[in-house]
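Read the structure below first, then the notes.
Of the protein chains in this complex, all but one are displayed in their positions.
For clarity, chains are labelled A, B, C and D in written order, and residue numbers in each chain start from 1.
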Amino acid sequence: MRKYSKLVLMVAVFAILAAACGGAGAAEPQQCTDDPYGCVVVEKDQPIKVGTLLVISGPNASLGLDSQHGVELAADYLDGAFDGTYGEIKGHPVELVFGDDGCSAEGGQAGAQQMASNPDIVGVIGTSCSSAALGVADTILSEKGIALISPSNTGPALTDPAQHQPFYLRTAHNDKLQGAAVAHFAYNELGARTAATIHDGSPYADGLQAVFAETFEQMGGTITDREAIQVGETDFTSVLTAIGASSPDVLYFPIFAAEGGLIAQQAKQVDGLKDTILIGSDGMLSDDFLNAAGSAADGMYLSGPDLSAFSGNMDFYRGDFLTAYKEQFGGEPAAAFHAHSYDAANMLFSAIDKVAIDEGGTLYIPRTALKDALFDTKGMLGITGELNCNATGDCQSTATIGVYQVTNGAIPDTPVYSEKASLEG
Amino acid sequence: MSHLLELTGVSKRFGGVQAVNEVDFHADPGEIVGVIGPNGAGKTTLFNIVTGFYRPDAGKMTFDGHNLVGLKPNQVTRIGIARTFQAVRLFANMSVIENAMVGQHTRTRSGVFGAILHTRRTVEEERRIQLKAQEALAFFGDRLIPRINQLASELAYADRRRLEIARAMATEPKLLLLDEPAAGMNPAEKDGLIELIGRLRDEKGYAIVLIEHDMPVIKGVCDRVVALDYGSKIAEGTYDEVASNRQVVEAYLGKAASEVQ
Amino acid sequence: MTAKTETRTRRLPFERIPVRRIILVALSLAIIYGVVAGSAATLQTGTFSGADWRTLVVNGLARGSVYALIAIGYTLVYGVLFMINFAHGEVFMSGTYTSFFVATALAESGYLNEHPLISIGILFVVSMVVSTVVAIILERLAYRPLRGAPRLVPLITAIGASLFLQYTFRGLYGANVRAYPEIAAIQGTWEIFGFDFLKKQVIVIVAAMIFWLILYLVVAKTKTGRAMRAVGEDREVAALMGIDVDRTIVATFAIGGALAGAAGILFVFVFNQVIFIMGFLPGLKAFTAAVLGGIGSISGAALGGLVLGVLEAIGPNLFLTGANVPSPNQLQPVVAFGILVLVLIFLPGGFLGSDEEERA
Amino acid sequence: MALLELNNVSAAYGPVRALEGVSLEVNDGEIVCLLGSNAAGKTTTLRTILGMVPAHKGEIRFNEERIDELRTQDIVGRGVTMVPENRRLFAKMSVRENLEIGANLRTDKKEIREDMERVFVLFPRLKERIGQRAGTLSGGEQQMLAIGRALMAKPSVLLMDEPSMGLAPILVEQVFDTIKEINELGTTILLVEQNAHVALSIADRGYVLQTGRIVLHDEAHALLEHPQLSQAYLGELD
Partner (left out) sequence: MNLVRANFKTGLVGGSVIVYLALVGILERFQDRNVITGVVGLGTTLVLLTMFGTGYLVSRPKDDGTSQPFGEGLVAGAFAGALTAAVVLIFEAMLGAGIQVRNMLVSVTPDLLDLLEFGLGPGLGSVALVAVGALLGGLAGALRLLPEDVRGAINYSLIVALALSLSEPLMDGILRGLGIPRRWLYESGGLTIVGTIIVVVVTAYLRWQWMRRRDQIAETRAHMPEDRRILYRRITLVALVAVLVALPWVVGPFISDVLGTVGLYVLLGLGLNIVVGYAGLLDLGYVAFFAVGAYAMGVLTSTASFLVKPENAPFAEHGFTNFWIALPFVVLIAVVIGVLIGAPVLRLRGDYLAIVTLGFGEIIRTLVLSDWLAPYLGGAQGLIRVPPPPPAALDLRDPQHIYYLILVFGLLAAFVVSRLGDSRVGRAWAAMREDESVAEAIGISVIRYKLLAFAMGAAVGSLGGVFFAAKIGSIFPNSFGLLVSINVLSVIILGGMGSIPGVVVGALVLVGLPELLREFGEFRLLIYGAVLVLIMILRPEGLIPNKRRQRELHEQEELVTVGELVTEEGPA
């Protein structure tokens, strides 16, 4: 009996302690009670929590980590300096909560649920992979009123009006823009009339090549071969030989650094591809790819955001930003998406700054208002270009896509082709 | 009248070796037949042919009206032939009773649905399996019954031998094939074995064929003895007839051994 | 296996339709039909020239040679310990990846292209040493405590070790793919029998054959090799012969590791790339090759590797192009494993494996 | 002075006690046989001597030296070896390789060759089959090879575990003749046998084990007539 009495006593002590610590909350402002999703309440001296939901484990990890680094740098630069400590918004430090989308639907679900179940999370930067977002993370988070901004989803379906989830935005290019721009470039600039494509089974690559092929054929070109490879493989000579059998003018393979590098190398060894022009996209627009491809990359074309259109930010990007990146994460960026995620995070931060209500040190962030502020982003200067969010969440709705030609083992600052494309157009 | 088991001109080659060479062999109900012969004479191969592990290259085999050629081991068991192995081969990680219960497999038929739904038929059948298994174990008096829930691997060597026979009995055979049942037994245990084999015939009515190197055992139980050498039958008859056959003595028994008898 | 030889005097009541045999025959026929008809159709279209086929075969032999070398390591360990060392691919990766840093240093100093032979020698040594050390550590920490445990247990440990090593190296060296420096001396082509062959592919194929031969001799003729075979057959009796069982097992892992390290250098000659997951797929392929050739047999592993490599290289193009299957090369695993199944249906022990069944 | 000596040795397989305070000695040049019913601990005794089962109590001495903490291969190196039960040849290796591996610890190449010839004198059949895989030999030939393989280690003490098991009567005779011959050539033998009468007929002395303990020991001829002998066999513990 004595044991139980002690237990009861202990519980009582806890309860009192808890009550003392809990304190009485101040009344919520009007905006919060009006908002169907309520407010995120950040108490005095507590951090503002922003989630990331990127692929940081498994074979695609380098992609997600690259994006994550972009977010970390954005948080770092909030105080106007890359000093390794995160800045503040309205007197509250920013805290990042790292999630993992696993680059898969189930990973996206678990990760999104984790974010959704934490009421302190203001918004989430993610996902890396379309499969983690489409019908999964975008839906789960939208149901909770949490904004999800993806730095690297490019699948058209995500912002298709019929499927778009209200709290979903992205700073990555819709495949529709990039795939079409590459097709224009190939047909008009390069004068190509035959083309072949390779994808790697990822929705990203498959989507891009599909848009490219469609546009190319619409313009009057012929697609001679559409092939696919398996991620992780190293020998693509069989695929290339098959493609080489019809010697297309252009080979478009919008895949990622490792396999992309190998294809660039091995294409040189295939007789039928001796005169074929190789084109990749932003999955390979990185030093990682240049490393992987070595000298074989020279002369190749890569599409991506036209950074030179914004010379002001360009210097910042090439200067402070990349220096800080190398300093903090020990190496060159592995992909192009850190820039998109940096922009995404800044978009979120400035929206928070815009809508947050300060009541005696406690911050109230109404969720719907935050979302609206995000969708209202217009003309914001990011490092990937001007951000103009449209009604279905495409913030690169009017982007300038550039095609760069690799020269002397480097990607030059100015593209050989630039196209101002618009989703509405 | 036809024999219970009848082999005519059965042969089997392995690569260049003629393991069994045109052997005629038969066993009748209630008969105990011994098979002797030097190591490598083809005795176990013969067992393996009869039980469907090997398919004979040539020859005819019938059992109880069935053609044996081409049957798989499980089908052979179903028509009534059970065997033991030269080296005891039990299901080491199953209990004693489970080993015996598995023996009832061909005599029962409940399947997946019965197992899941526990239909009345399945429950009754399960009870019958238990009963039959215990019956087979009980044949060995108090040797196996008290150890019914032990793992087979925990049994002493002689009990493993017994359990192997009990498992064979649980298949409700007409013919029992025993492969060197006395191997590894000491003289006292061999005496017990002789008695046991006699009882198997008398109480259960099995026909029994056994391979054995131990002459006292062969002498003690066999109605008829068949001697093999290099895959061929070299002698057949009563123990005394075979043991005094010159070829058998030279190839197999040796001088001293035949003197001892 | 053989067809019916005799009619039955009396049909047994429980003889049912042989479902399995029907499926088996149907499946084999389907695969064979697919292969033959597909190949015929492809050849008819004339999509590929003779030179194309020749290139594909040589490519296949080159990648098959790498598989073969890794597969030999698998088979060695299997022959002695009867365990699938799932982490063998990571042993391969560890040496190769580490040698990358040496190669980069050599390349930056210019030494690599001034003294290519010495450099290549250094790279081989570095890679082989690191892989050997990793293999030995693996044996000591992950496998030795489990000697005598049921076979699935070390399999799981091996899988665990495989993940552990992958992510350890990721933690150490980073997640990015890195380009292995190219060695100018082995770029370009040689003319053999009037045809041009890539130098590096020829080197890989020849080197693999040399390594295979050395290993074959080691196992067949030397005392260590004999000890390895003895431990593989009966560990206890091997000890009874005065063989140091532990040391023999370590030696087996070491040899397998060294070969994996060597295979890694050959791999980067051809593919010029290192990343922390680079071991997984080749490891899996090598495992497949070892089984295809008959696991436990060294020559079988070598043969299995080559066959698998060639099959992967030409299979999809040959069998599927004519059948108008889109993206045939994507279906490479289907082709490779389909053929594997076919082979194992007819040769359940692989090409050179012993069929240890007591049933004939 | 005993060549091989067990002093109060106990051993166990996991929780199962197999030997309880076994003491025995084997003198130079003797044939000693170890008798007992199944599971009495005979094989365990041999395995314990060779370090395959750890002795957790007592001591084992060979040539005065304690060997109970040594590893099997080191004990073999000192001159004790065994013909295991069921022969356990390296089935995939040739007859020659099986013999060579028996001499694994020796480096005297010339003498190894001589010893191999000596084995062939003992078992001419093996010479005929020298290139054949051991697994394809007949039971009798396998037993010969197993003995030959053990002799190649040039042991001073040879432990033999049921060498007659599963052999045709004519071969049993031959095997025991061979054992005697080997002994006469100077090898001390510790023999485990079920076939007590045959074993005792060639042995100098015998021990009888029952459930892990020595219950009897005497000169072989005396043991043959001992009334307790057959009792020991019958006396399974149950």
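Methods note: contacts are C-beta pairs under 8 Å (C-beta built on N, C-alpha and C of every residue); 3 or more make two chains touch, one makes a residue touch a chain.
Quick caveat, the model's predicted, so the values are computed rather than measured.
Trainee: Using the document's definition of touch, tell me which of A:Gln113, A:Thr222 or A:Ser295 contacts the absent chain.
Mentor: A:Gln113
Trainee: In the whole complex, not just what's shown, which of C:Ile159, C:Ala184 or C:Ala220 touches the removed chain?
Mentor: C:Ile159
Trainee: Using the touch definition from the top, which of A:Asp35, A:Asp100, A:Asp249 or A:Asp288 touches the missing chain?
Mentor: Once the missing chain is taken into account, the touching residue is A:Asp100.
Trainee: In the full complex, which residues of chain A touch the absent chain?
Mentor: Within chain A, the residues touching the omitted chain are 3, 10, 14, 17-23, 47, 56-58, 61, 65, 84, 95, 97-100, 103-106, 109-111, 113-114, 116-119, 131, 134-136, 139, 155, 157, 162, 199, 201-203, 205-207, 226, 228, 230, 330-331.
Trainee: Which chain C residues would touch the chain omitted from the figure, given the whole complex?
Mentor: 19-20, 23-24, 27-28, 78, 84, 101, 141-142, 145-146, 148-157, 159-168, 170-175, 236, 284, 287-288, 291, 295, 325-327, 330-334, 336-338, 340-341, 344-345, 348-350, 357-359
Trainee: When the complex is taken as a whole, what residues of chain B touch the one chain not shown?
Mentor: Residues in contact with the chain left out: 14, 17, 19, 39-40, 43-45, 51, 53, 72-74, 77-78, 82-83, 85-94, 98, 101-103, 105-106, 108, 110-112, 114-116, 118, 122, 125-126, 129, 151, 153-154, 167, 171.
Definition applied: only the chains that are shown with their structure count from here on.
Trainee: Find me the chain with the mean Cα position closest to the mean of all the protein Cα atoms on display.
Mentor: Taking the mean of all protein C-alpha atoms as reference, the closest chain is C.
Trainee: Compared with chain D, which chain's mean CA position is the farthest off?
Mentor: A
Trainee: Can you check which chain pair, C-D or B-D, has more C-beta pairs in contact?
Mentor: Of C-D and B-D, it is B-D that has more C-beta pairs in contact.
Trainee: Provide the C-alpha centroid distance between chain A and chain D, rounded to the nearest whole angstrom.
Mentor: 74
Trainee: Rounded to the nearest whole Å, what is the centre-to-centre distance of chain B and chain D, using the mean of the C-alpha atoms as each centre?
Mentor: The computed centroid separation for chain B versus chain D comes out at 31 Å.
Trainee: Which residues of chain A touch chain C in the complex?
Mentor: Result: residues 59, 61-62, 65, 201, 226-230, 232-239, 241-242, 244-246, 257-258, 261-262, 265, 269-272, 288, 291-295, 330-332, 334 of chain A touch chain C.
Trainee: Please give the residue numbers of chain B that touch chain D in the complex, ascending.
Mentor: 37-40, 86-87, 156-158, 180, 183-189, 213, 215, 251-257
Trainee: Can you list the residues on chain C that touch chain A in the complex?
Mentor: 47-49, 51-52, 55-56, 59, 63, 170, 174-179, 182, 198, 267, 270-273, 275, 277-278, 280-282, 312-314, 316-317, 321, 326-330, 332-333
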